[in-house]
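With one protein chain removed, the remaining protein chains of the complex are shown where they sit.
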Amino acid sequence: MKAPASTAVYFRVTGGLFLLLALTVSLAFVDMGPLNIVVAMTIAVVKALLVVLYFMHVKSADGVTRAAACAGVLWLIVMVALTLSDFLTRT
Amino acid sequence: MGEHRIPVAHQFDDSVQQRSAATLGMWIFLATEVLFFGGMVLAYAVYRVLNPEAFARASRVQNILLGGINTAVLLTSSCTMALAVHAAQHGQRRRSVICLLSTMFLGLAFLVIKGVEYAEKLHEHLVPGIDFRYAGADAGAAQLYFILYFLLTGFHALHLTIGIGLLAVLAVRSALGYFSAEYSNPVEVAGLYWHFVDIVWIFLYPLIYLIQAYR
Partner (left out) sequence: MSPHSITTHDHYLNAGYGVRSWLLTTDHKRIAILYMISITFFFFIGGFFAFLMRMELLTPDGDLVSAETYNKLFSMHGITMVWFFLIPSIPSVLGNFLVPLMVGARDLAFPRLNLLSWYIYVAGGLFTLAAMIFGGVDTGWTFYTPFSSTYAHSNVIPVVIGIFILGFSSILTALNFIVTIHTMRAPGLTWFRLPLFIWAMYATSIILVLATPVLAITLAMLGVERIFGVGLFDPALGGDPLLFQHLFWFYSHPAVYIMILPAMGVVSEVITCFARKKVFGYKFMAFSLLAIASVGFLVWGHHMFVSGQSAYAGMVFSALSFIVAIPSAVKVFNWAATLYKGSISYHTPVLYGFGFIGLFTIGGLTGLFLASIAVDVHVHDTYFVIAHFHYIMVGGAVMGYLGGIHYWWPKMTGRLYPEGWAKFAALVLFVGFNLTFFPQFILGYLGMPRRYHVYPPEFQVLNVLSSAGATILGIGYLIPFVYLIWSLRHGKNAGANPWRASGLEWQTTSPPPVNNFEETPVVTGEPYTYAEEESPGG
């Protein structure tokens, strides 16, 4: 985990996060049917990536750290996907 | 030699190894937290998929503005936390203490706003298991929405509170000179924890507050 030389990046990332917050709120008021949840989650993922890569320094981290950062999320996706495969295919 | 004495625990060969271990340890802990929250996320996902209308209707009592302000509060707190870590890593004691205190203050602001929301829910009889009266069809599914709301945001608030406590300890230690440019591991790993708490909320806000807001 390396510290960048200046703090400017933190302010830029925070600005980006606020923009994305504004975006997600305004898009929530647009009826896109089933796409609403997709859009909302996509924006959330982008925000989370900004935090992970820049605030948590994963952008400059080694492979082990990156693997640890991904593992939880990956396993959660597996758990949700396989479980939903039951609920969505019941007759 | 004028070197700062860095405390290296006996099991480590040097401070570099110690720092790697601390960082990896915290990341692994955060992975466990993802799965801990994940169980509730799964329950929420299942019941929302099975009851889309009921969940959408139930979510309309949520205050999107307050939730949005809280999101902004936490995003800002992540910024101040990152600044605190940066300052600690550069030996800027005063700045790191100020940033730590700012982060704590923002965390407390979040909790206050959350408390206001919880009080509103109680007033409106929307607390399952304690006082729940839902006028509308599909009260069962609505109750599921609300219990998961309280579980998700409740555990989140608990983690936030623990984070504030951690920061308090670190702010005191920082002020007392425990940390330096050569040794700031505790502040760094606390930063990772804090950002994680922020990320959880980044997902909770749209999931809970922004269902069919256009209606």
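Note that the chains take the letters A and B in the order they are written out, and that residue 1 is the start of every chain.
Heads up, the rule we're going with is that a contact is a pair of C-beta atoms (placed from the backbone, for glycine too) under 8 Å apart; a residue touches a chain by one contact, two chains touch by 3 or more.
If you're wondering where the values come from, they're calculated on a predicted model, not measured in any experiment.
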{"item": "Contacts of the hidden chain among displayed chains", "value": "A, B"}
{"item": "Hidden-chain contact residue, picked from the options B:Ala43, B:Val61, B:Leu108 or B:Ala175", "value": "B:Ala43"}
{"item": "Subunit B, residues in touch with the chain not shown (by the definition above)", "value": "9-13, 17, 20-21, 24-25, 28-29, 31-40, 42-43, 46-47, 50-51, 128-130, 132, 138, 140-141, 143-144, 147, 151"}
{"item": "Missing-chain contacts mapped onto subunit A", "value": "64, 71-72, 75, 78-79, 82-83, 85-91"}
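Here is the rule we go by: only the chains that are shown with their structure count from here on.
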{"item": "Gap in Å, rounded to a whole number, between the CA centres of subunit B and subunit A", "value": "15"}
{"item": "Residue ranges of subunit B touching subunit A (in the complex, touch as defined)", "value": "19, 23-24, 27-28, 30-35, 38, 41-42, 45-46, 49-50, 64, 68, 71-72, 75-76, 78-79, 81-83, 85-86, 89-90, 188, 191-192, 195, 198-199, 202-203, 205-207, 210-214"}
{"item": "Subunit A residues touching subunit B - in the complex, by the definition given at the top", "value": "1, 3-4, 7, 10-11, 13-14, 17-18, 21, 24-25, 28-31, 36, 40-41, 43-44, 47-48, 51-52, 54-56, 64-65, 68-69, 71-73, 75-76, 79-80, 83-84, 87-88"}
